[in-house]
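With one protein chain removed, the remaining protein chains of the complex are shown where they sit.
Right, subunit A next:
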Amino acid sequence: MSEIALPLPLSIALVGNPNCGKTALFNRLTGSRQKVANYAGVTVERKEGQMELPSGRKVRVLDLPGAYSLNATSPDEAVTRDVCLGQHPDETLPDLLLCVADATNLRLHLRFVLELKRLGRPMVLALNMADAARKRGIIIDAKILEQELGFPVVETIAVRHEGAAALIAALDGHLPEIPPASAADADLHAEARLLIAHAVHMPDPTSPLDATIDRWVLHPVAGLAILAAIMLFVFQAVYAWAGPFQDGIESGIGWVGAQVAANLPAGMLSSLLVDGIIAGTGGVLVFLPQILILFFFILVLEESGYLPRAAFLLDRFMVGAGLSGRAFIPMLSSFACAIPGIMATRSIPDPRDRLLTILVAPLMTCSARLPVYALLIGAFIPSQTVAGVFNLQGLVLFALYMAGIVGALLVALIGRRFGGKLAEHALLLEIPAWRLPNPRDLFIGLRERAMIFLRRAGTLILALSVLLWVLSTFPTPPADWTRPAIEYSFAGHIGRALAVIFEPIGFNWQICVALIPGLAAREVAVSGLASVYAIAAEGEGATEMALGSALAAQWSLATALSLLAWYVFAPQCLATLAVIRRETGSLKITLWATAMLTGMAYAASLLVYRLTLLLT
């Protein structure tokens, strides 16, 4: 038996201000060995990774949420405070606090380092972005800092391959001594100023290049124009670049389905696999390219420092609607899909602002609504020119987008009324230095989002697809049944029962039946309608053409417009509801949101249906 006892794994926590490059350093130290989850009960991301020191000692690295102070003002900061104090119920007190400070922003970051020093824990300070500091002529005497602070200080460049070598060497040895305590009532700002005076030479408070860029980007007119151009470009990219990949995924899914159908005897198992599982999860997987492209742009905007600037430009406007400037990106993302939009609300520190943003996100017109809109507009709205330049079909599509936005403003205003004036909500948003996004960090961030989405598709959406398949397949009709099989199934019965409720807004039972499989993903309602009306044609385009003319023959214009209005507001997407549940951690809020959105949809459809009947 070996006599050499390996030292126990070391546990360290990365702690520092927001924008100190902490996550980049975490990526540098742990590479791909990361686990991302949520802290129990709160929607704060918990990131843990593994690394091995040259001596072979294993290290557990926890990346704590960025914080300005231990006086927490958001759930994120509360997690950081609790872990550092050893008061977090699910975390052990870390062996070592690895403080990260941006070398170009030491005046602010040193104050927090000094606050952490008071805790009397072993510490190491990483002066991150040492290269950017040198480039700006900032000279930091790490030796003096180390002497005065009483714990090791090392320079790091998280984005460079060997940038953490000095840090790793410092970690690979004895734990540093607990630094000498300073008086509990000492003025931390005065201490930080003194440290800077002794150890730091800073020629300029901000980089001249940053000042030049910001003169344009934050300009009241040019800044808004740049913002609009960026939004337009992102949109264009999400829709145009994703197209080929989506087609590829679609034909891939179609191929897999065909292979399964060809190799299995026709029957229940084949139908479950092809119509239930493959078609159901496939219908959602198709959105993966759009979501990845969207997240790529969001990550680039985030890492470069543009996002807080966009929030700065739009804050006043969004406050007028009852939201905060930080709600801008979640809302923008929701135009592609509400799921990444709701996930992006994590960047909103204020819980009430965040909740309100989550509630309005499903009202932004997501791309899954487009197939439904396209089908109905194509079938019922004549393609004629209005006022010389506008296409009537295009105008209707625009009106549907606007209706969603107006609905969101309404919800935000009502939400603010109900929330009451509890307390003033601070903006207090740091506008960080511009930074070139690092490809490695972009890749790690993108992979993380993709995994979250795929895990959704793999578990929840899979289960839902099976359930909806069961509902629309069983019981199977008798042999002499001549009408569509779905009519005989549970879904058919549920649809007929629902028809009583939906009759006042002009929905026939066929629509109600199609809405049930449409809960898996909005656009599935199109194939739902096709199977109810027993439209079977070769090729997708042919199906839609045939379906369009069948609908035009059987529905009134009022019914079609009412269904369009329904789709603007209705929470016809179980995946979105599941994400709301996950991100708010509250079933009550999820049910409340579902009820509210359904109520809005019903009211809007009723209004549209009755008005159209009156006018036609």
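Note that contacts are C-beta pairs under 8 Å (C-beta built on N, C-alpha and C of every residue); 3 or more make two chains touch, one makes a residue touch a chain; residues count from 1.
Rule of thumb we're sticking to: contacts and distances are computed from a predicted model.
Not shown: a single chain whose UniProt protein name, out of "Glutaryl-CoA dehydrogenase", "Electron transfer flavoprotein subunit beta", "FeoA family protein" or "3-isopropylmalate dehydratase small subunit", is "FeoA family protein". One of A:107, A:416, A:440 or A:582 touches the chain omitted from the figure, and that residue is A:107. When the omitted chain is restored, the residue from A:181, A:427, A:463 or A:611 that touches it is A:427. The chain not shown here is touched by just one of A:223, A:257, A:330 or A:548, and that residue is A:223.
From the options A:34, A:73, A:271 or A:391, the residue with contact to the unseen chain in the full assembly is A:73. For subunit A, the list of residues touching the undisplayed chain reads 68-69, 71, 73, 104-108, 111, 189, 202, 205-206, 214, 218-221, 223-224, 308, 311-313, 315-317, 319-320, 325, 423-424, 426-431.
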